[in-house]
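A single protein chain has been omitted from the complex, and every remaining protein chain is retained in its original position.
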Amino acid sequence: MENRSPYIVNAPSVSFIMFKVLLALIPGIALYVYVFGVGVIINILLASLTVLLTESVILAIRKLPIRPFILDGSGLVTAWLLALSIPSIAPWWIIVLGTLLCIIFGKHLYGGLGYNLFNPAMVGYAILLISFPSIMTHWQTPSALMASPMDWLDQIKIIFKNNLLTKETIDAMSSATPLDYIKTQLTLHQTLSSIQQDKIFGLIGGHGLELINLGYLAGGLYLLKEKIISWHLPVAFLSTLFITALMFNVLSPETFASPLFHVMSGGSILCAFFIITDPVSAPTTPKGKIYFGAGIALLVFIIRIFGGYPEGIAFAVLLFNICAPLIDSLTQPRVFGHK
Amino acid sequence: MITALLVMIFLAILLGLVLGYSAIKFKVDGDPMVARIDAILPQTQCGQCGYPGCKPYATAIAKGEADINQCPPGGDAGAKALAELMGMEFKPVNEKHGVQKPKSVALIDESTCIGCTLCIQACPVDAILGAAKQMHTIIASECTGCELCLPPCPVDCITMEPVLENSESWKWKYPIYNIQKAQKA
Partner (left out) sequence: MQLKNIFKFNGGVHPDENKIASTRLPIAKLAIPKKLVLPLRQHVGHVAKVKVKPGDQVFKGQIIAEADGNISAAIHAPTSGRILKISEEILPHPSGLPDFCITLEADFKDTWIEKKPIPWKKIEKTQLIETLSQSGIVGLGGAVFPTHMKLKTNQKQTIHTLVINAAECEPFITCDDMLMRERADEIIRGSLIAQTILGAEKCVIGIEDNKIEAYEALKKAAQKTTVEITVVPTLYPSGDAKRLIYLLMGIEVPKEKRSVDLGIQVFNVATVAAIYRYLEFGEPSISRIVTITGAVKTPQNYEVLFGTPLSELIKAAGGSSNKQKKFIMGGPMMGFDLPSIDVPVTKAMNCVIESSPELFPTPKPVMPCIRCARCADACPVNLQPQELYWFSKSSQLEKAREYNLFDCIECGCCTYVCPSNIPLVQFYRYAKSEIIAQDKSKEAANTARERNEFRLARLEREKKERAERHAQKALGAQDKQAEDDKKSTIAAAMERVKQNQQENIKN
């Protein structure tokens, strides 16, 4: 006999949740295109295609049903996040290789959906960053800052066959990110106020980049409103980052950037709403989520200021993914009727 | 060079003292291992392991004389629990000692019983009632299903009856899962 009470359910499906996440990324992506051109779209398409193909093959090898696991959308979320994390002028094989790493090493070697210890997108990103540091730190200059704005054909060229372009064009296209720029300039004993005179800085973050971050923020707030993610992770992450940055900023405003700059630069917003909120690799208890978010924020700040990399989100997230089960077991909430 | 040597010697002495002190302070009396192994064994006292009961088998395991896979009533689950306790690799139950059977209790055919008391002497848990030349009967709730009463019976009047599920002993089953069906397909 079947005995399957409750006989009624009312839950959004996994696919529904994942597609909502993809939907929430759209404003950010749109602004990305506005600031940098179509390069990111090409990367997203490449990544999506790679995910679909790789997952189908792996699922077939693992003798799992292909349809439900492709349609669950979790692979696409990973792919899009990776595509948004790498420079939009990186050659095509970077995103393909990165996506393969995410899906194979980040996801399926651990058992697929629901079993990954690490955030798959960050696994791929970290391996790429360590293996190809030069490509991964050459970001595109925002179109508005370029002497002659590049057209979409140039973007396709640089992604698929960059020897079609002259070295001058490539140099004109790429620049360091504000975080990177501050880091290198500080070692040259510049003061922060003079560093931030550079054209790559905008109102609070990087020129153009702050706009994209606002797009992500809008998407994140949408996810919160739709109850796809809980408030604990983004709030803990952003507030810890803000407060830590504020303390350092007050101590020495000429060496440490403002807290708002830290929040609106690099991948902070994407991380707060889209990366650390991956439910599988994050803690599940409310308190655990707060510790997790706060811990990652601290580590991100430490890596940004004292570490060798300008941005530390991937490493911070991966390190804290390891701690997630421990955090969970230490932060079990009080059960009804217990002390 | 000499400083390093001295430091090492000093450390060695210090650690040795700590170890020696804890050996005295945290000394464990008796051999709790036997009791812990015995707690895992099903206490059927059937002797299929080759020892005269569960406790002797537990003692043998603790001494390293017996393997952990000699108990058919405990089954693979029991062997797993023993492997975990002993920190050993799990081995399925050795079929030389028998196979796991569904839980049964002995039943005496009371019309055939001649009252010889041989089964009473064989029962390891005193679960058979009766006296010489009187019919015997089994206290089903105390019977461990060890089957030791079967061989001595001269008239073969004892049978093993499997314990059937009733509304009191009924259990919820492991849920059947759609995806597993899909996975097999």
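Per-chain residue numbering starts at 1, and chain names A and B are given in the order in which the chains are listed.
As a convention for this text, a residue touches a chain if its C-beta (ideal position, glycine included) is under 8 Å from a C-beta of that chain, and two chains touch if they have at least 3 such contacts.
The model shown is predicted, which means the values in this text are computed figures rather than measured ones.
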I need the residue numbers on chain A that touch the omitted chain, in ascending order. 1-14, 16-17, 65, 68, 72, 74, 112-115, 230, 279-280, 282, 284-285, 328, 332-339
Since one chain isn't shown, list which residues of chain B touch it in the complete complex. 38, 41-45, 53-55, 124-127, 142, 144, 165-167, 169-175, 177-180, 182
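Convention: only the chains that are shown with their structure count from here on.
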State, to the nearest whole Å, the distance from the C-alpha centre of chain A to the C-alpha centre of chain B. 54
